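For this view, one protein chain was removed and the others were kept in their places.
Then we have chain A:
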Amino acid sequence: MNDGIHSAKAELYRFFAEFFKPPEEGFYQEITSPRFPEELSRWFQEAGYSATTSAPNLRELWSSFGEFAEDYRRAVSGAIHPYAPPVESIYKPWTEDPGAEVPMAGQRGYFYGDPAVHMRHLYDELGITLPPEYASIPDHLTLELEFLAFLFEAGEAEAARLFIREHLDWLGDFRAELETTPRGGRYARIVAWLEELLRQETSEGGRKDG
């Protein structure tokens, strides 16, 4: 096991998780600082990932914190509609429970579906707590990326890859929705970048985890 690699991966996924939290200016200043691209590439290297072709230039992508915050508010926060929810359940059948007698069973587009119930199950089983405001959206992307980071930190690389295949397989649909959501285009590029990274992680040749 290579602690350095896992730790770097955990940091990278927490970095991506930060995009889907209510924006803070400190984060924006760091990711748009002149030295950030170099640091980022070092992290990639440390994590054993190759350079990603879809990585955007964050300074060019968002010219101000206001722009970044406004994209978050309009495209992913849910405060303003229409928006693209960064929530797994929305993009998966609500439930495959054969006993469920509700109209949304088997349908997509609803909150708190099976993915959310399973995420809660995982948090409960592994002694992880989540903030009250996310109690009914345990499958929010920011939490799933943090969970992924936990897995890497715990040295559970195989489990992490299984988690990516099963719980982060909806990002393409999310990205497609962002692309048609007002002010969602720049977030779509972040998701495409994340997808490329996850593909590296799950492809046979892309793994370097010792």
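The rule we apply is simple: a contact is a pair of C-beta atoms (placed from the backbone, for glycine too) under 8 Å apart; a residue touches a chain by one contact, two chains touch by 3 or more; residues count from 1.
In this section, contacts and distances are computed from a predicted model.
As stated in its UniProt record, the chain not included in the shown complex is "4Fe-4S Mo/W bis-MGD-type domain-containing protein", which appears among "Branched-chain amino acid ABC transporter substrate-binding protein", "LLM class flavin-dependent oxidoreductase", "Spermidine/putrescine transport system permease protein PotC" or "4Fe-4S Mo/W bis-MGD-type domain-containing protein". The set of chain A residues touching the chain not shown comprises 3-4, 7-8, 11, 14-15, 17-18, 21, 24, 26-27, 30-31, 39, 42-43, 46, 73, 77-82, 85, 90, 94-97, 99-104, 107, 109-115, 117-118, 120-123, 125-137, 142-143, 146-147, 150-151, 153-156, 159, 162, 166-167.
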